[in-house]
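Missing here: one protein chain of the complex. Every other protein chain is in place.
Chains here go by letter, A, B, C and D, matching the order in which they are written, and residues are numbered from 1 within each.
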Amino acid sequence: MLDASKTDNTLLEVNNIEVIYNHVILVLKGVSLSVPKGGITALLGGNGAGKTTTLKAISNLLKSERGEVTKGSITYRGERVQDGSPADLVRKGVIQVMEGRHCFEHLTVEENLLTGAYTRKDGRAAIQADLEMVYDYFPRLKERRKSQAGYTSGGEQQMVAMGRALMSRPETILLDEPSMGLAPQLVEQIFEIVKSVNENEGVTFLLAEQNTNVALRYAHYGYILESGRIVMDGPAAELRENPDVKEFYLGMSDEGRKSFRDVRSYRRRKRWLA
Amino acid sequence: ELVVPNLSYRTGPYAANGIPYADGFNDYFTLLNERDGGIGGEMVATPECETAYNTEKGVECYESTKGEGALAYNPLSTGITYQLIPKVTADGITLYTPGYGRTSAANGKVFKWVFNFPANYWDGASVAIKHIIDQEGGDISGKKIALVYHNSAYGKEPIRTLEELAKKHGFELSTLPVDHPGQEQKSQWLQIRRDKPDYVLMWGWGVMNQVAIQEAVNIRFPMDHFIGVWWSGSENDVAPAGDKASGYKALSFHGTGMDYPVYADLKQYVVDAGKASGAGDQVGTMLYSRGMYAAMIISEAIRKAQEMAGKSNVNAAEVRDGFENLDLTEARLEELGLPNFAQPIKASCENHGGPGSAKVFQWDAGAKKWNEASDWIESDKDVLNPLIEEDSAAFASENNITDQCN
Amino acid sequence: MFYREAGDFKTSYREDSQTFPIKFDRLRYYAVLAVAFGIVPLFINDYWANAVAVPFLIYAIAAIGLNILVGYAGQVSLGTGGFMAVGAYAVYKLMTAFPDINIFFHVIIAGFITAAVGVIFGLPSLRIKGFYLAVATLAAQFFLVWLFNKVPWFYNYSASGQINAPERTVFGVFVTGAQTSAMAKYMFCLVVLTLVALVARNLTRGTVGRKWMAIRDMDIAAEIIGVNPLTTKLSAFAVSSFFIGIAGALFFAVYLGAAEVGEAFGIQKSFLILFMVIIGGLGSIFGSFAGAAFLVLLPVFLKNVLVGTLGWPTDLAAHIELMIVGGLIVAFLIAEPHGLAQLWRVAKEKLRLWPFPH
Amino acid sequence: MKDMNEGYVTADGRQIGGVIMEMKNITLRFGGVVAIKDISFDIREGEIRAIIGPNGAGKSSMLNVISGFYIPTEGEVFYKGIKRGPMKPYQVARLGIARTFQNIALFDGMSVLDNIMTGRLTHMKKGLMSQAGWWWTGAAAEEHENREKVEKIIDFLEIQNIRKTPVGRLPYGLKKRVELARALAAEPKILLLDEPMAGMNVEEKEDMSRFILDVNDEFGTTIVLIEHDMGVVMDLSDRVVVMDYGKKIGDGTPDEVRSNQDVIDAYLGVAHD
Partner (left out) sequence: MPDIVLYAAEVTLNGLMAGVLYALVALGFVLIFKASGIFNYAQGVLALFAALTLVGIQKGQVPFAHLINAMTGNHYTNFPWEVPAIVAILLAAAVMVVLAIIIEKVVLKHLVNQAPIILFMATIGMAYFLEGFGDVMWGSDIKTLDVGLPQGINDTIDTVTFNMFGYGFFIDNLDIVAAIVAVLLVSALTVFSQYSKQGRALRAVADDHQAALSVGISLRFIWILVWSIAGFVALVAGIMWGSKSGVQFSLSLIALKALPVLMLGGFTSIPGAIVGGLIIGVGEKLFELLIGAPFLGGATENWFAYVLALVFLVFRPQGLFGEKIIERV
């Protein structure tokens, strides 16, 4: 099992970063994490914890949201990357699947997928082959390939976003809520895809996910983020056994899973950090 | 010190026309200062203010300069003129608008503070028609004359007059408006090509002039049957059409070219001394001459005022009297180094409009100069005076003005 | 700490929906009003009134009007010049046709007439959106200008096609015409502006304002939660044109005194007012003031510095002025895309946190 | 199934009324795409009705038909027993049907409070002129009355602290909650929820479930729920419609649906616990 202690294998390292939006809103208050090569690392945490922000900080998309990394550093393969552009990073092999799909509405599904291959130089045939691969993963997309992405359903758009990222043949994929809005069997399927891409092609994953349950089953290592700080980290298997994680993220108390109908009072959120 | 603000425009859509005019205006006063030590011993200051042909900037310029003791304004914009008429009336400063502005201001009985000699748009229309009559040997009944005009207050000015003249002389008038800015005039010129009017008159300004002349060339309209008012007759207007613009005619109420003795002084005291306004490359052009003309009239009015007041340091009210009593003779023009440059003017309380004559000039593209194609032609006062009476009476009644000359 | 929010608790919704919920803001607001009504009139002269104050007040009215349409309701319009012309010609016709009625009412009625015209030209907004709509509103601009230029009835058949404002008084004081004092002009416009700003504020803080904003942010969703797009968009056009018409009326009658439609109300005017709204801040009444102030004052200021102080030739100064204005617009947008109003808000937020950031 | 028009009482003691809305043979086409094929089902007053199905099955489209955004190509919608003619969405909203959206459709430029206040638009009657007058004309009074109702909802959903924040800045989960608040503010008869819990973790889903149940309980609001989390669907809903490729493949209580072989094949994959 891979773990995230700093090794020569560390591909991506985030070192104590602080992120401020709009010059005034402090969102990340010192987040550090490292992603080992060939691993699947999960970033967990509640709404507004800062998962998306962390991923955007890594992929340099923050600037376009008027956010900035004011402290700390981000390195990829030991190189500082936070000053470049997102395109530079894609060329280095890091690609992000953004939260909320972000398809190109006016492009067809197929064109959307092809934009994923924008930076590739390995020729039409290889791209075509990958297109087929994506269609294999998501047969639904093949049916809708000629539709404008803006007119596809939420789940279909999510598939497009995933497929588009796969098309770029990256070394590392940052996945933001890949399972959101997908039907249950597709959620499993997506994670199976993640797993197989990871195992067969050695692609590294950093995924932010609300669906802690699945995420911890597939990930090797996990970080738990709360209010802009990492509050806990450890190998996924250990996290899964942690009683707090169990209670708050997996919805299991000692008696096993409770029915949603039976949760009678709103939970007082227990926080590691008040 | 005498202050004559120069409300000019060297930017915006009409910059190309504003620049030579402003240069001529400034240079003439510079000449007076450098050569004669000003007027009657008082130096003249011409604080320049950029209006960009924009009425609001015009107001700003007016307000910002009037406090400096301005003696007269010459904004070179009909729009700004209309704005300033009430303001100068309230402030007691002369508004001098040679060849533009409010035509009926020629009636001094109503417009005490406004002068527009030597000629106004209506004079221009009349002069152009007279020239055509001359060309046609005295009879133009049944002829077709088209007016291509800037679709604005300015461009519409001559229509009334031309309609009257059409009645009188029996020609057929058609009018073709061109919208600002006038980049596209295909429709108008196709119509001209079809209707084959005998003459085309033009009341244009800015890019409209250039395009019209180019289009006239394109349809091979005989250029010597194409006559522009004085604001459609600068070197700028004919230049883009190149050689084929030769023969195009335009009116002017003053001479142009470098042949006047004053240019020797101007060269010596202004240009060679490095005191020329702007880039100094406009000297002698049509609009430069016009700017100079305006400056010359203002300076003569000031001289008259000094003479009447018996002091050199005249104020705005005295300068107005100077304008009203201006008596510019041929001899005086000769003295100024501008022989036959302009028509003599004898103003009076009633007459703020001057003789109303103009000459026709014709463009020679080879020599790149305007040649005189007629002598002074006087406008048809019989037709114009009633029109002026009518319009100024309307203004007088709207504003409760009684005859100011009694 | 310069700026206090803490300790300023609200105990009722009434207090909470005040225009300036923070006491410090409220005080400053009263101070500004006091200065504007009590002190400025004492010192104002022709130059300040005609070159700065009056155009600022009138443009602020127009900018508030346009801001309602663009900033609140999200319908970009480039027809402002044309609508101002409607106001101007309406007030001119009213002033000459009913000389005995107080000009104040003429101005208001001119506003209503403009509102009606605005509604007609607002109809396409039901189908057309975004920049398409913006360009489509140019049809209004060009058509109205053409109409006022072409039909002599509008300018009372005057020879030149110019309209001249006759002299009118309010409480025996001239507010239009040559004899108007700087103070009278200023006060008249200031009173109208104050009323306009108040009404605009009332409209934007309540249901109507929320409907507009809902349509702006997501028209489909707005419709699904119960906003009728037809009435909402048209009401925005009506209210906006009402204010713009008032601005046009004042612009002609009080400020210029004479106008020609193509020149005074041409397309540049539409753009100018749109610039004010965007630079000031979309969806902000304060922004309308800031934008108007910025675009009225900056050129005057630059002119005075470049020509007056540095003594540059006017043309060079004018060109460089364009460069500076353009450069500043871009710089402001980069610094804060949501306009001066937002810049001000962020500055306040920073001040509030000062000296302990975060 | 119980009798069509009779109400009944659920196991946990809630009163379910008669049919309030009925969809009859709804078909919806977009050019060549058939999003919904001849589907009929009904919704009873006071129940929680879930719609489930794989991605692209046509669930959201169905919701859009109910809320009047899509006009069905064929078929009819009955509301309170009366056939609903062609209506604009805002007219439908005025009948008391409110909804949330799958891809959050909040008004980004407005604060949370204003967003929720828009939910009350259908209840606020003061026109333009009285708005302009504000204090004089009673617009202020109306505003404050409604504001109070909204504040209750804000308290109920525990979003007091973000009242004044522009929604554009909020994280995904809170946006969902604000959207729910906006829909609740309308005090709807029927509340349509399109994946209200997507992108939430278990804890948050529990909270959200609680809110939904409470709304249903306290106000007797009928709820139509689309959700992919089977745990939530099975626990909360009274009856479930299952769609696949535009067709209805199942309809019944959670237990019935869970054991329906078609549903298992098309959607659930494995039988859920």
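Quick note on the criterion: contacts are C-beta pairs under 8 Å (C-beta built on N, C-alpha and C of every residue); 3 or more make two chains touch, one makes a residue touch a chain.
Everything numeric here is computed off the predicted structure, so don't read it as measured data.
In terms of the touch definition stated at the top, the absent chain reaches A, B, C, D within the entire complex.
The residue touching the chain not shown here, chosen from C:44, C:224, C:238 or C:285, is C:224. Interface note for the absent chain: among C:146, C:174, C:286 or C:344, the touching residue is C:146.
Among B:39, B:84, B:127 or B:176, the one in contact with the hidden chain is B:176.
Contact residues of chain A toward the unshown chain are 59-61, 63-65, 85-87, 89-91, 95-98, 102-107, 111, 114-116, 118-119, 148, 150-151, 164-165, 168.
In the full complex, chain B makes contact with the omitted chain through residues 10-13, 15-16, 19, 151, 175-179, 181-184, 186-188, 190-191, 193-194, 206-207, 210-211, 214, 217-220, 236, 239-240, 242, 244, 274, 279-281.
Summarising the interface, chain C meets the missing chain with residues 70, 76, 124, 127-132, 134-136, 138-139, 142-143, 145-146, 150, 220-221, 224, 267, 271, 275, 278-279, 282, 312-313, 315-316, 318-330, 333-334, 337-338.
To be clear about the criterion, only the chains that are shown with their structure count from here on.
Chain A and chain D have Cα centroids separated by 29 Å.
Our note on geometry: chain A versus chain C, Cα centroid distance of 47 Å, whole angstroms.
Spacing of chain B relative to chain D, judged by their CA centroids, is 74 angstrom. Listed for chain D are no residues, as none touches two or more other chains.
Multi-chain contact residues, meaning those touching two or more other chains, do not occur anywhere in chain B. Across the complex, chain D is touched by residues 12-14, 17, 199, 202-203, 205-211, 213-214, 216-218, 220-229, 235, 238-239, 283 of chain C. Of all residues in chain A, only 21, 25, 44-49, 52, 99-101, 140, 144, 147, 151-156, 158-159, 177, 180-188, 210-213, 248-251, 257, 259-261, 263-267, 269 touch chain D in the complex they form.
The part of chain A that touches chain C in the complex is made up of residues 20, 22-24, 26.
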